[in-house]
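Take a look at the structure below.
Removed from the display is one protein chain of the complex; every other protein chain stays in position.
So that you can tell them apart, the chains are marked A and B in the order they are listed, and the count of residues begins at 1 in each.
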Amino acid sequence: MNMRGQVHFDRIVKMHGNFSALKGIDFTIQPGEFFALLGPSGSGKSTTLRILAGLDMPTSGTVVIDGKDVTALDAKDRDVAMVFQSYALYPHMTVFENIAFPLEMAKVGKAEIEPAVREAARKVKIDHLLDRKPGQLSGGQQQRCALARAIVRKARLFLLDEPLSNLDAKLRLETRIELKKLQRSLGVTAVYVTHDQEEAMTLADRMAVFMEGQIQQIGRPSEVFAKPNSVDVAAFIGSPPMNLIEGRYADGHVEIEGHRLRTSHQIAGSRNVIVGIRPGAMRLEAGGLPATVDLVEDLGDTAVLDLTLGGATLRARVSDGPVPKEGQAVSVTARPEDIHLFDATTRKRL
Amino acid sequence: MAKSLAAEPAGLGRVMSPSGTDYSRALAVRERRFATALLAPAFLALMATTTFPLLYLIWTSVHRMDLAMPFADGFVGFDNYRELLQDSRFWASLAVSLIYTGTTVVLQVVIGLALALLVMGMKRGQGLFRIIAILPVVLSPAVVGMVWRTFMLAPEFGIVDYFAIMAGLGSQNWLGDPTLALVSVVVIHTWQWTPFAFMVLLASLAALPDDIYEAARIDRASAWQRFKRITLPLLRPAIVMVIIMRTMVALTAFAAIFTVTGGGPGTATEILNLYAYRKSFTELSIGYGSALAVALLIVTVLISAVLFAVRRAR
Partner (left out) sequence: MIDKRFRIAAVIGISLVFLLAWVFPIVWSVMNSLKTEQDVLAYPPKFLFAPTLAAYRDVLFGSGSILPNLLSSFIISIGTTIVTMIMAVPAAYALARLRVPGKRFAGFYVLATQMLPPVGIIIPYFLILRNIGWMDTYQGIILIYLSFSLPFAIWLLVSYFEDIPFEMEEAAYIDGASRWKTLWRIIIPQVRGGIAVTVVFVFLNAWNEFLFAVVLSGNTVRPVTIAMFNFVSVEQTLWTKLAAVSVLAMLPVIVLGIVAQKHIVKGLTVGAVKGGGRR
């Protein structure tokens, strides 16, 4: 249907003096996709979005939108819409004027502006607030106003820079769902920057995980979760984070603190590895690793256990069966296919 | 697909070629062009009204330029400056400038600070002080000078003279006696500008956090100790700022003295600024007047350098 909104980044490098903020970013986003840029602060995800928007320009590399090289093009000529973290509503204009502004700049006729503004406002349910100034709106309403301003022009790209981070927790969850519905109904390509892995996991069709100016992994959220391709991605995705313990692989088994666990990986020879096990994949079963329960965080339907295993600390999430007491000795294990192995030196997935 | 897209010629890359070029520089160039357009009118106007006159002033200061005797005009090198160093009226006017500046600035800061502390402690009436303090500050110094010269200080008419007679001091020639005239112009300047120091220091006082004082009270500091050990150090930047600003203004004060005494009687209230004016526009010795103005500029720069050093210290 809508075939606009394809993005391609080719070897994008961004230098700030001698500091390289982006060290060669490559990715392609397909039309209509919801694409998340996920990473800790300072990882380069916001810089990437700003370069895509035209607010910053790369030091080298090429940005292509819909088959055209736009690298040197000003933001105003790129036909992209953006929702800012601070919303950046124009305080001296009413909600109506705010939403109408992009249309005005695009020289849309007066007669067409009015219905278009009402339509956009209706989609985000603020059509009753059109005469207010941004200062008279709640945080959630301001956020919707920013959304309406972004969707009114039907731009080919919809950029969102941590749009939910200024909302309180409950509103954030509601808005997240609506945002996803809105993007689906518009069929527009969305690029979404966030440091919240849960947001990225739930919203995105695909995501790119950023660390220190580089993309560590691109893929569907479930893929990235199931097969993190490095120790850093594994530690970043999932809550509580994956247990990562130094160990040694030999012959279909990993050895941790002198105890062996069977794994489904088949690698030639024996080598030092980092063993990764998601807390949710840990099972309290006999015949595993002997550990002591340090702390129990009871969350009602599940409980998170802090365990000591020799010199290592592990976390396990248990959702059924009896919850052990603090100080109790337990035996933990994991299914062979739930054990991730990373190279101890390159820290890459094996 | 993606590869072929990237290989396409850059149809829109009209500023720079797509390969190996720093696009962020292109953005910076565009921004600089815009900024230049915004800055140009103001900076051209400032160059025309300050930088160019300054250079011209230095040029005229090394010339003999006499509007009354234009036939004798010509380049004289540093003669004007040599003459200036021998000129007792120059040294006298410099002394008057320093006395005038020193006394008015000290009076303004001391009275202004004392009043600010007094008013800060008041539960009611602060608003009244804030309004009244605005009045002298916004007035034209020329009008202020005129009002003082006539309705306040005129012998046997002005209200100050009336009070002097009532107090048994007898009628005084406030602006005719050399010492009294200097005192009068100092008082007038202090009257007009103490509210400035007062308002600035009151604003800084009001911005000091309360909890420091509460902590000091708990530490059993006396009122005097609290002032000396807490208020004064915290207020120091504001005080130095007031001193710098008021010194610059006092050094180049003109209107009030010009209207009140015209520098007289004789040269009793002739500050350097006024001397440069009189030399240039009354005696029409533009060249020598220019040298005096340059001397004033040098004095101003020296004093402000000292004050900025004080400000940066600690």
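The rule we apply is simple: a residue touches a chain if its C-beta (ideal position, glycine included) is under 8 Å from a C-beta of that chain, and two chains touch if they have at least 3 such contacts.
Just so we're clear, the structure is a prediction, and the values are computed from it rather than from any experiment.
Novice: Of B:Leu38, B:Ala95 or B:Val310, which one is in contact with the hidden chain?
Specialist: Of these options, the touching residue for the absent chain is B:Leu38.
Novice: Taking the full complex into account, find the residue in A:Ala88, A:Ala116, A:Leu171 or A:Ile267 that is in contact with the omitted chain.
Specialist: If we include the chain that is not displayed, A:Ala88 is the one touching it.
Novice: Looking beyond the chains shown, say which of A:Ile25, A:Leu38 or A:Ala53 touches the absent one.
Specialist: Looking across A:Ile25, A:Leu38 or A:Ala53, the contact with the absent chain belongs to A:Ala53.
Novice: To test your reading of the contact rule: which positions on subunit A touch the chain that is missing from view?
Specialist: Listed in rising order, the touching residues are 53-55, 74-77, 80-82, 84-86, 88, 90-92, 101-102, 105-106, 149, 153, 159.
Novice: In the full complex, which residues of subunit B touch the absent chain?
Specialist: Where subunit B meets the chain not shown: residues 28, 31-32, 34-39, 41-43, 45-46, 48-54, 56-57, 60, 115, 118-119, 121-122, 125, 128-144, 146-152, 154, 156-157, 159, 162, 191, 195-196, 199-200, 203, 241, 244-245, 248, 251-252, 254-255, 258-259, 273, 276-277, 280-281, 286, 289-290, 293-294, 296-297, 300-301, 304, 308, 311-312.
Please note the rule applied: only the chains that are shown with their structure count from here on.
Novice: Measuring centre to centre with CA averages, how many angstrom lie between subunit A and subunit B?
Specialist: Taking the average C-alpha coordinate of subunit A and of subunit B, the gap between them is 57 Å.
Novice: Spell out the part of subunit B that touches subunit A in their complex, as residue ranges.
Specialist: 1-2, 5-6, 8-16, 18, 20-24, 26-27, 30
Novice: Using the touch definition up top, name the residues of subunit A that touch subunit B in the complex.
Specialist: Result: residues 8, 10, 14-15, 28, 56-60, 62, 64, 67-74 of subunit A touch subunit B.
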